[in-house]
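Contents: one structure, followed by commentary.
One protein chain is absent from this view; the other protein chains keep their places.
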Amino acid sequence: MEKTVLELAKLINGRIVGDDSIIVTEARSFDQAVPQSITFAVGDYVDHIGQCKAGVIILEEEVPDAPMTQIIVDNAKAAFAPILQLFYPPVVVPREIHPTAIIGKNVTIGNNVAIGAYCVINDNAVIGDNVTIRPYVYIGHNTRIGKDSDIYAGAIVHENCILGERVVLRAKAVIGGEGFGFATENGVHTHIPQVGNVILEDDVEIGSCTTIDNATMGSTIVRKGTKIDNLVHLGHNVDIGENCFLIAQVGIAGSTKCGNNVIFAGQTGCTGHITIGNNVQFAGKTGITGNVPDNAIMAGYPMRHHKEWLKLSAYENRLPDMVKTVKQLQKEIDALKAQLKES
Amino acid sequence: MEKTVLELAKLINGRIVGDDSIIVTEARSFDQAVPQSITFAVGDYVDHIGQCKAGVIILEEEVPDAPMTQIIVDNAKAAFAPILQLFYPPVVVPREIHPTAIIGKNVTIGNNVAIGAYCVINDNAVIGDNVTIRPYVYIGHNTRIGKDSDIYAGAIVHENCILGERVVLRAKAVIGGEGFGFATENGVHTHIPQVGNVILEDDVEIGSCTTIDNATMGSTIVRKGTKIDNLVHLGHNVDIGENCFLIAQVGIAGSTKCGNNVIFAGQTGCTGHITIGNNVQFAGKTGITGNVPDNAIMAGYPMRHHKEWLKLSAYENRLPDMVKTVKQLQKEIDALKAQLKES
Partner (left out) sequence: MEKTVLELAKLINGRIVGDDSIIVTEARSFDQAVPQSITFAVGDYVDHIGQCKAGVIILEEEVPDAPMTQIIVDNAKAAFAPILQLFYPPVVVPREIHPTAIIGKNVTIGNNVAIGAYCVINDNAVIGDNVTIRPYVYIGHNTRIGKDSDIYAGAIVHENCILGERVVLRAKAVIGGEGFGFATENGVHTHIPQVGNVILEDDVEIGSCTTIDNATMGSTIVRKGTKIDNLVHLGHNVDIGENCFLIAQVGIAGSTKCGNNVIFAGQTGCTGHITIGNNVQFAGKTGITGNVPDNAIMAGYPMRHHKEWLKLSAYENRLPDMVKTVKQLQKEIDALKAQLKES
């Protein structure tokens, strides 16, 4: 594929600085770019622009002596997305119901839907317009998938769940499995039926092998725009706010409620029945043990404010020296005592 | 659905306190209950019974001035289970072998079995009476599934495994995959065939995307009544006792043996080849580094007794102050020394 700088700049609403006659044949990363490539740079990368071999670069501010043509935009990383889609169009999924898909009774299927091989869509499910359902997807009874959603191979959505518009489920995601709820009598655990559902609002994305359990009663909720990575677990009745990030292998126990724009870095774990405010950030592997107010940055286990955690980690390094110092002080005091006794 | 208090109390063997003429149409959580609801309360919830809007509440002790009809039972949470099943009956799975299921040679199938679409049941498998196997389930050669078990969509049980009665496997559970065993020569790792199996005893439940590896030789065992949550990993030759809880994302390395009634909270990790006693509890994210005696409550990494871990965490907060104090003591000692020299 050949594209002119003018075509590319128009696509991303950018301003050209430099030679606008260059022909671009591919998009590449900053490090691997060649003269036929377009790439982008933000942050520290901009300082190393002299080493970049790209013929065209997307930037957020003009760089005076850059060795290539620049396209200036407001958000360079975001602008690179349509460029990537242009040069690397995704696999085209045929808009058809594969003859091996098993469709239950009273299923509603919108316009321009794709349902792949060996799917099972159960009774009363509702599939919105333009939804893409790839092979081996299981949709439970009464579940509704909003328009423009994309469900990857082998994902499972159990019964009664509600997915909004433009929801993405990656391969093998499991939505609405029964929550881990038991009553224990004399040491024997009896399962409590979990009869609620899962609601994933508009623009939610769920990673591969991530499991989101249904609610005991009511709904486990992930609110609009929140993105969840692979191998994450959400327990029953969890409520995650809007535009959050949950990075890989995070686990949130039952009934915890979380505000908007919260970032859980990888392998963070959270106890149940607590409340987390808005705009909170958790460092990787944080063990969340209690409520967290708005705007806090937390780390460690037991959880502390991130700055406090860094400070205490540094102080821990001084422990051996301090033990020595204290012993030395004891000796000096003993010497002083002896001296005083003599005098 | 409409049910009288009398019908509900009879179902759970309870004693009615208050108006026994009320009609109930649904079960709801304590917080979301309305006058047509039945709910339950234990622990702190009982103190807030005045704010509950339910028409009927299940309790373990009579509350004198409660604003609704009470049903008194021994275990309120357990009694709520049949109530939930009454009002929210699970999806009915047809008792048939779906025509797309592929059944191997010499497979034994009991009475009243359901086998869903696109299942693969391999040679010599034995499926007990009343077993429910949902779509995309793979049952390996020679594997036996005990009666009344329920296998959710996409679960895999590899060859030669033995599942007891009333075993539940959630969606995408993987039982009996080959253990992670290698012999290393000159830095190159050669797989050691793992020829053992997995035994899941009666009433075991396994969560979604949980993986339980087969034994190198002999069996990896989960004993009766133990409940395992989502995304848990058990290595080869692990032996978990009866009535344990393994919460989400726990990992147990090979050949570790664990007693009965042990609770592993979420994201706990355990090294291999150790022994854990009965009635042990591990806090979330514990790193189990050695044998643990009966009845211990452990936390942290390195693992400590829970009380000790809490105490040390609190002492860590005092580190910066202590460093200051020690410096101050040094100054005072130096001053004393100087004073003594002078005198």
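Going by the order they are written in, the chains are A and B; count residues from 1 in each one.
What we mean here is this: a residue touches a chain if its C-beta (ideal position, glycine included) is under 8 Å from a C-beta of that chain, and two chains touch if they have at least 3 such contacts.
No experiment lies behind these values; they were computed from the predicted model shown.
Touching the missing chain, out of A:Ile121, A:Cys161, A:Ile175 or A:Cys209, is residue A:Cys209. Of the candidate positions A:Asp148, A:Glu178, A:Glu201 or A:Asp229, contact with the hidden chain is made by A:Asp229.
Between the chain not shown and the residues A:Ile103, A:Val188 or A:Met322, the one that touches is A:Met322. Of the options A:Thr132, A:Ser149, A:Gln194 or A:Gln267, the residue whose C-beta touches the omitted chain is A:Gln267.
Listed by residue number, the positions of chain A touching the unshown chain are 27-29, 32, 74-75, 77-78, 80-81, 84-85, 87-88, 90-91, 100, 116-118, 135-136, 152-154, 168, 170-172, 205, 207-209, 225, 227, 229-231, 243, 245, 247-249, 260-261, 266-267, 284-285, 300, 313, 316-317, 319-320, 322-323, 326, 329-330, 333, 336-337, 340, 343. Contact between chain B and the absent chain runs through residues 102, 118, 120, 122, 136, 138, 140-141, 154, 156, 158-159, 172, 174, 177-178, 180, 182-183, 185, 187-193, 195, 209, 211, 213, 216-218, 231, 233, 235, 249, 251, 253, 267, 269, 271, 285, 287, 301-302, 311-312, 315-316, 318-319, 322, 325-326, 329, 332-333, 336, 339-340, 343.
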